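Below you'll find the structure I mean.
Missing here: one protein chain of the complex. Every other protein chain is in place.
Take a look at chain A:
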Amino acid sequence: MAKVLVVTSGKGGVGKTTSTAALGAALAQTGKNVVVVDFDVGLRNLDLVMGAERRVVFDLINVVQGDAKLAQALIRDKRVETLSILPASQTRDKDALTPEGVARVMDELREKFDWVICDSPAGIERGAQLAMYHADEAVVVTNPEVSSVRDSDRIIGMLDSTTERAKKGEKINKHLLLTRYDPARAARGEMLRTEDVLEILSIPLLGIVPESEEVLRASNLGTPVTLSNPSSAPARAYFEAVRRLEGEKLDISVPSERKGLFDWLFKRSVA
């Protein structure tokens, strides 16, 4: 039974696209058939973060409008064969996404894949609503920062009221993914602590992704961090998040960088 997962946040720049790519690649590495769908019409970036930007021929809007078949628009990842990308359109025509068209495409994706991961645009308007409408599960990406937490609260409210499941009176599984977390600053009282955010938002925690230079490196390379450096702290956080999504019960921890011998020597030599 396919699951549709929306990665959403309200606020921009908190790590939705990075997390979509990382979670998608991590799930696909377990052998699941995964598609990541970019709903950010006009400002697509998932293709770039996934390193597929040079291979885009058709996009979600072409499929919604019937100009291309779904199979023609899907881009198969070159590194993980069970991972595909459905890019967004770069044209500015946001109204081209009709609810009926999106519903048709989502039905077709559900037949082909085990996981359909929708990367939501920022904001709470039409695009974000369409991205979350068909979701069975939601990952709410939040930074430990006041405006992000406030916007996440708003999005959680929308997930409980405007989605298809909510309208049918069914439950939508919501998960909190705390990103750009700095345990040292939280310990010093300079940053909201995990417990603070959890208490305010009161949805279950999927994982804590620490602030890491590996995340920028991954997007520079166009490779999800769970592929570019699977043993890095953020990648381990995403791998654990994926296991929780699959129903495993794991204790939450904040992964930290494991320093190899080389790093250790290197750090010493420049210190």
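Just so we're on the same page, a contact is a pair of C-beta atoms (placed from the backbone, for glycine too) under 8 Å apart; a residue touches a chain by one contact, two chains touch by 3 or more; residues count from 1.
Just so we're on the same page, contacts and distances are computed from a predicted model.
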*Hey, which one's the missing chain according to UniProt: "Cell division topological specificity factor", "Potassium-transporting ATPase ATP-binding subunit", "Sulfur carrier protein ThiS" or "Glutamate ABC transporter permease"?*
"Cell division topological specificity factor"
*Per the definition of touch given earlier, which of A:Arg55, A:Arg154 or A:Lys167 contacts the omitted chain?*
A:Arg55
*Which positions on chain A touch the chain that was left off?*
48, 51, 53-58, 68-69, 71-72, 90, 216-217, 219-222, 262, 266, 269-270
